[in-house]
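Note that one protein chain of the assembly has been removed; the remaining protein chains are unaltered in position.
The block that comes next holds chain A.
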Amino acid sequence: MTVLLNVKDLRAYYGQVQALHGLSFSLNEGSLTTLLGANGAGKTTTLRAICNMVRSTGGIEFDGKPLNNRSTESIVRFGIAHVPQGRGTFTTMTVEENLQLGAITRKDSAGIVSDIERMYAHFPVLKQRHTQQAGTLSGGEQQMLAVARALMLRPRLMLLDEPSFGLAPLVVRDLFGILGKINREDKVSILVVEQNAQLALELADQAYVIETGRIVMSGNAKDIANNEEIRKSYLGY
């Protein structure tokens, strides 16, 4: 197993407030890893720090190359696609334009065209609405669009920030099924941040639990799901 993403002693700051206190974890190539934790634990901050959207110190290595001090837009070029909290949809643009924007750093126009078709096959509802303003889609459809937009990069690593947020349980099942499929079939490594720990642990192979900016628990997702003590004290179910 090769390590794809390695985070060491990560500290992040919002102004004077420190949000992460020396957090370390790693993600293997091809794995689906989840970061769990309560509100305000630092899950979102961790993802934002990886993409340099928040001031941070410490080591972040992707495929052996340091990511620190690179701009957000240049980190994308390493093949890291970040679906932010709230999905980051370009609401005033059409569904198809959103997909094209996902591939804006790519140069192979033929590949982009075929990838858009591939996304429509993954997510048929997007094909039906491809000329519609993305802001008119439902929450679930927008989340599908956000995932599809990220995949348009042909990423090696996808960062997902609370994909289940605000979605109906059935839609969440659907979405997580698709994520698992993408991970297995397209060989995209995924780091997913979730509050819905039960569901995330079913999907993931590795899991880390964060509390107040530190990793307090890590291991195989199944083991963590089966450990009642951890579930009760950290995951609340």
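The rule is short, and it goes like this: a contact is a pair of C-beta atoms (placed from the backbone, for glycine too) under 8 Å apart; a residue touches a chain by one contact, two chains touch by 3 or more; residues count from 1.
Note that in this section contacts and distances are computed from a predicted model.
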| item | value |
| --- | --- |
| Among "AAA domain (Dynein-related subfamily)", "Pyruvate dehydrogenase E1 component beta subunit", "ATPase AAA" or "Amino acid/amide ABC transporter membrane protein 1 (HAAT family)", UniProt-listed name of the chain not shown | "Amino acid/amide ABC transporter membrane protein 1 (HAAT family)" |
| Selected residue (touches chain absent from view) among A:Ser138, A:Gln198 or A:Asn220 | A:Ser138 |
| Sole contact to the chain not displayed, among A:Glu73, A:Glu117, A:Asp186 or A:Asp223 | A:Glu73 |
| Omitted-chain contact residue, chosen from A:Val3, A:Ala38 or A:Met93 | A:Met93 |
| On chain A, residues whose C-beta touches the chain left out of the figure | 51, 53, 71-74, 76-77, 81-82, 84, 88-93, 97, 100-102, 104-105, 133, 135-139, 149, 153 |
